[in-house]
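Take a look at the following structure, please.
Each chain you see keeps its place in the complex, though not every chain is here.
Letters A and B name the chains as they come in the text, with residue numbers starting at 1 for each one.
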Amino acid sequence: MNLKNKNFINTQDWTLDELDYILDLASAFKNNSLSKSLAGKSIALLFFNPSLRTRTSFEIAMHRLGGFASIIQPGKDAWPIETREGIVMDQEAEEHIKEAVRVISSFYDAIAVRAFPKFQNWQEDKQDSVLTAITRWALKPVINMETIIHPLQELALMMTIKSHFSDPRGKKFLLTWTYHPKGLNTAVANSAALISTRFGMDVTILRPQGYDLDPQFIETAKANAASYGNAVTITDNIEQAYHCADFVYAKSWGSLNYFGNWEEEKNIRRGLKHFIVDSDKMKLTNNAFFSHCLPMRRNVKATDEVIDSEYSLIYEEAENRLYTTCALLTAIFGGAL
Amino acid sequence: MNLKNKNFINTQDWTLDELDYILDLASAFKNNSLSKSLAGKSIALLFFNPSLRTRTSFEIAMHRLGGFASIIQPGKDAWPIETREGIVMDQEAEEHIKEAVRVISSFYDAIAVRAFPKFQNWQEDKQDSVLTAITRWALKPVINMETIIHPLQELALMMTIKSHFSDPRGKKFLLTWTYHPKGLNTAVANSAALISTRFGMDVTILRPQGYDLDPQFIETAKANAASYGNAVTITDNIEQAYHCADFVYAKSWGSLNYFGNWEEEKNIRRGLKHFIVDSDKMKLTNNAFFSHCLPMRRNVKATDEVIDSEYSLIYEEAENRLYTTCALLTAIFGGAL
């Protein structure tokens, strides 16, 4: 399968066959060890926001494959960057994203980007303008390392699911909102809805009133589900949601209704701590597995008992980030195992 | 040609043959791909100031050649460093540059340094004391990554010029000052004057009254020019300067007369925005190429129309940073293509 130089912006842009090819390649990397198919290749990792797992998994993946990853943190170890076009650049930004991207992509063989929302205005944030601008100007393939979706986490999640369910179709996937002291990004939640429906799971989203995900992702998830004859259930009924679930995936996110008004939203959020994943809730399931994308606040999103249980797959999902990244990079650079 | 362990502090310390050798090697790297001649070699990149192109071009160059670059940011991820001698070190600095440099140069095979002026006192800044101290104590070759001159940018600029003019001698090179909200370093301007005269170009420097470059660089540029029978024209007449130019190189810098009095200088600089490179000015030239070292503020130093034109070589010059760095490192480490 030739995936050379294909952008990895959204799993929806890839066919199911292409995604399966990556997941199979990732399993091969998990069992296997070493390949030097990326010798002399390099990737620029643009972090507009901090990272632990994503950065290190890319660094190691590139090294194992014989290549090299540079970390670039605009506004931190490089200057601030302008993304708007046609502007007179007499303010803070020293460089336009067009120049930065053209130059970076003349140096490197691929570009990966993390650019979170600014959390002031969702209508602006949902334009995903940094990633869009970079993709527009890049001369080399672009990989999304989390913006308003997190497709790399999708690969790791689905690799984990498929290693426990030979056929995920029809299995009940519960995406549950949980409390967190901050109003977090919806990216992983959006992505969980996309990838679980994409692989034919029976998806329920449990969230409090006022915490709906953006319609663009829900509509896509529903269309994904419909192609299998499934629906997507959205509810605030905790018992019904957990009932007979096969896989419980926890994530916290801030309310899109209160975007930018975080002090006001905080008061509502504070009343919702009972969404924590605990053993009592897990008993309602069909011996479900539990996972989360990490980092995770213990005894806030889930109890120690759940996190440290035998059905917890958090470390497996995290480790799969490395293998799915190895697979994706190999495919995009046109290498072979 | 044996350039092994030769310092690269100033292009004036290198013969024209040596510079031509580097430029030819750079062209070979541009057409070629890979060499492992630096296997096991490492370089320390000391950044007293931030960098995007310089850092990443070194990282990639070293990786492509089989070697390795470390980034060291004194005062940021390492402790502050003392450069004066004989001093009782009871203030902020935890380490003397002698120890830092002796140790770094016992670990690494070369040291590269970026140390901008402090912009308080030009008479002090023009001593280039950090680079001088490092060169004094280093046990391995030292490369200047921009201090009060930027010889790496010179290599990229001249590689770009030579790829468009088979013989640059006698071609009119216009170095034009432009407005910028900040009082910037004169390094790239000094370097442009040095390298263009060195290769026999007919050089005009267009700058407002009060924005002369330091005499040490102008005198050297004039001496370079004289060896070809040329002069260096310095003017504030925009029309005359652009007239029949073959290559327009833009750069902003702060007035040396107001060094440290930047608030006062700012008022003067604000009245000089009309030095912007635009299409009307470019029409006065002999179908000149345009370039700039990047980063560049759009519609401040040059208009979008100029920057995005077919005669704009900004991306080519930036990309050439990578190939000239590959060439320089190969030569200094005694490797071969």
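The criterion applied here is as follows: a contact is a pair of C-beta atoms (placed from the backbone, for glycine too) under 8 Å apart; a residue touches a chain by one contact, two chains touch by 3 or more.
The structure displayed is predicted, hence computed values, not measured ones.
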{"item": "Total identical subunits in the assembly as filed, 2 in place", "value": "3"}
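The criterion applied here is as follows: only the chains that are shown with their structure count from here on.
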{"item": "Between chain A and chain B, centroid-to-centroid distance (C-alpha), Å", "value": "41"}
{"item": "Chain B-facing residues of chain A, complex", "value": "39-40, 42, 44, 67-68, 70, 72, 77-79, 82, 86-91, 93-96, 99-100, 102-104, 106-108"}
{"item": "Complex interface listing, chain B residues touching chain A", "value": "33-34, 50-53, 55-57, 59-60, 63-64, 73, 181, 294-300, 304, 314-315, 318-319, 322"}
